[in-house]
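With one protein chain withheld, the remaining protein chains of the complex are depicted in position.
By letter and in written order, the chains are A and B; residue numbering begins at 1 in each of them.
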Amino acid sequence: MTVPLLDATGLVKTYALPRTAFQPARRLTAVAHVDLSLARGATLGLVGESGCGKSTLARLLLRLTPPSAGRIVFDDQDITNLAEASLRPLRRRLQLVHQNPSAALDPRLTAAAAVAEPLVVQRLARGTELSDRVAQLFAEVGLGPEFLRRYPHELSGGQKQRVCIARALAPEPQLLVLDEPTSALDVSVQAQILDMLAELRARRGLTYLFISHNLAVVRQVCAEVAVMYLGRIVEQGSAEQVLGAPRHPYTQALLASVPRLTAGAVPPATPSEPPNPAALPSGCTFHPRCRRAELSCHTGNPPPLVEGLACPPVALSICQTRA
Amino acid sequence: MSLLEIRDYRLAFDTFDGTLHVLDGIDLSLEAGETLGIVGETGCGKSVLARSLLRLNEAPPARVVSGAILFEGQDVLSLPEKAMRRLRGRRIAMVFQDPASYLNPLLAIGTQMEDAIRGQEAALGQARRPHRAIRSQAAELLASVGLAEPQRLLASHPHQLSGGMRQRVLIAMALAGSPTLLVADEPTTALDVTVQAQVLALIAGLVAERGLALMLISHDLGVVAASCARVAVMYAGTVVEEASTAQLLANPRHPYAQGLIAAVPDLDNPAHKPRGIPGSIPNLMTPPTGCRFHPRCALASEICCSIKPALREIAPAHGVACHHATP
Partner (left out) sequence: MAASRRMRLAAWHFRRSFASSLGLGLVTAIVLLALLGPWIVPYPDHAAGSVNLTGKLQSPSAAHWFGTDEVGNDILTRVIIGARLSLLVGIGITFAAAAIGVPLGILAGTAGGRVREVIMRLTDLFLSVPGLVLAIALVAALGPGIVNAMIALVLVWWPGYVRLAESKALSIREEPFIESARVAGAPSLRILWRHVLPNSISPIIVKMSMDIGQAILAVASLGFIGLGAKPPTPEWGAMISIARSYLPDWWWYAIYPGAFIYASVLGFNLLGDGLRDILDPRSHRG
């Protein structure tokens, strides 16, 4: 069995909430006991709504912030507690594309300067070699040479995102974390960017961790999907299985909520809203909103992920139907 | 007489770099109790159009070039400011995209709702009602938008509420004046998809129950399809196609509308590969002559570059602005 490119076990990230005079110090658990494994060349989609912890998880995997507990192994190297200085050379191989391309580009740098930055910082190229490589990267993302000297405010959303992607590709990474890369773009531009990402992945043999709240996009791009709710993975598996025949009640609710291109079909509403992450319900954190909640869901620890599903009542009923 | 009629409305923005021709001859109408969706991408002018209904675009740099916006027979563009204030919130109410920005973080919800209700009182020249009456009306409004424990909510501050709850509060404030037209500009874009479903259900319920006319603006075709009986597709300041939602989704006739629908990824059918539209939106300072979509259109011909196509009815209640669309 080949070694996965990225293997994270038992990841936890908690934040201390500012204390007030009358309350004890509370902790907010952004990510709770997440196990994640990425094979080389895989495309894993991480879906969930705001507050589910997917962005925090991405930043843990990129070691932009240290985990409160757990272990991260990248390409057979334990990076859990490495210091910033030791991480720096590794950063070549792990890159990030942000959600909002306007905010992800320094307004005072030209597009070419932005793309050159990783090469300069990692001392990968200088002088004419540097400008050649930058020009090549621009061509690779479909931007002509006239874009080299433009500033971010002179570019459209799609063009800015291409610049960000070129910048992420500059140090020749192995893993690309894409945090909602097309959420801020028009749908007609989104299709072009997604195509380009697929092509780049094939050509460069990249591994993608694709974070999105847009299930349709994830289904297009990813072979595997993990669904997160309040810091935990509640369902995980192949894209056809999770998005085509979901088992967890939350995944089912998510899929049912997406408006389809059918006239007059108002999507069914899931009751209430995600709770305050600092004051989570006991037992399974989804139980207040769950159609299938049983008594056992209200108490004890949140259910662990078993065969890609963190929901005992559903798992039990599947077992029973099989029996 | 239609509730709302927009006739050949043209609007420009005079900026430092030049004049942006933002809206170029919009013709739309909306009957009482009807739901109309306006869908389009960045730069199509849909938000500017929505704001024009209440004259919310700042007068310089915005400049009305020509046209009229008739609401209940009166031209909104030429009303005096006092009459405009009576219209805002009372007859036409608006809900915007980001609920957090539209609520004052320092004031309690109750205070803000009272301000809205009192504002309506003043605009109508009614006598001041006692505080308790206002408070109970506020609580009723919150209950009508599906918020539990309205009394407790009145005492809370915006940061204590979630995004979905804030948007409901804004909808409640919008309904304070019993409007006949509700304009919602990307009301669910900033919300999670499960919360979005709740808010869309709420809007649909309110529209049915109160007989409101609804104009819903979104870049998300799915949202518009779910909430509106009719849809108008906008591109670069013009309406390119207008039809019933079912008609548009089944049989789009304008190349841009077709491209837009083809670009949306289908959750239930991953085999359908979304296709982008080549090219990019035009520079509104120097928009293309003739049909504004022609530089990106596969069907573009001589006539497309010179004459701007008018919105023609090619089937009952189905208008298309394209020289190549025949009935």
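Following the convention adopted for this analysis, a residue touches a chain if its C-beta (ideal position, glycine included) is under 8 Å from a C-beta of that chain, and two chains touch if they have at least 3 such contacts.
Predicted model only: the values in this text are computed from it and were never measured.
S.K.: Return the single residue from A:6, A:104 or A:221 that touches the missing chain.
M.R.: A:104
S.K.: Out of A:3, A:121 or A:278, which touches the unshown chain?
M.R.: A:121
S.K.: For review purposes, identify every residue of subunit A that touches the missing chain, sorted by number.
M.R.: On the subunit A side, contact with the omitted chain comes from 62, 64, 88-89, 91-92, 94-96, 98-100, 103-108, 117-118, 121-122, 151, 153, 164, 167, 170-171.
Here is the rule we use: only the chains that are shown with their structure count from here on.
S.K.: Please tell me the distance, in whole Å, between the geometric centres of subunit A and subunit B computed from their C-alpha atoms.
M.R.: Centres of subunit A and subunit B (C-alpha means) sit 32 Å apart.
S.K.: Sort out for me which residues of subunit B touch subunit A in the complex.
M.R.: Residues 41-42, 162-165, 192-198, 200-201, 204, 219-223, 225-227, 229, 244-246, 249, 259-261, 263-268, 270, 273-277, 280-281.
S.K.: Within the complex, which stretch of subunit A touches subunit B?
M.R.: 49-50, 156-159, 186-192, 194-195, 213-217, 219-220, 239-240, 243, 253-270, 273-274
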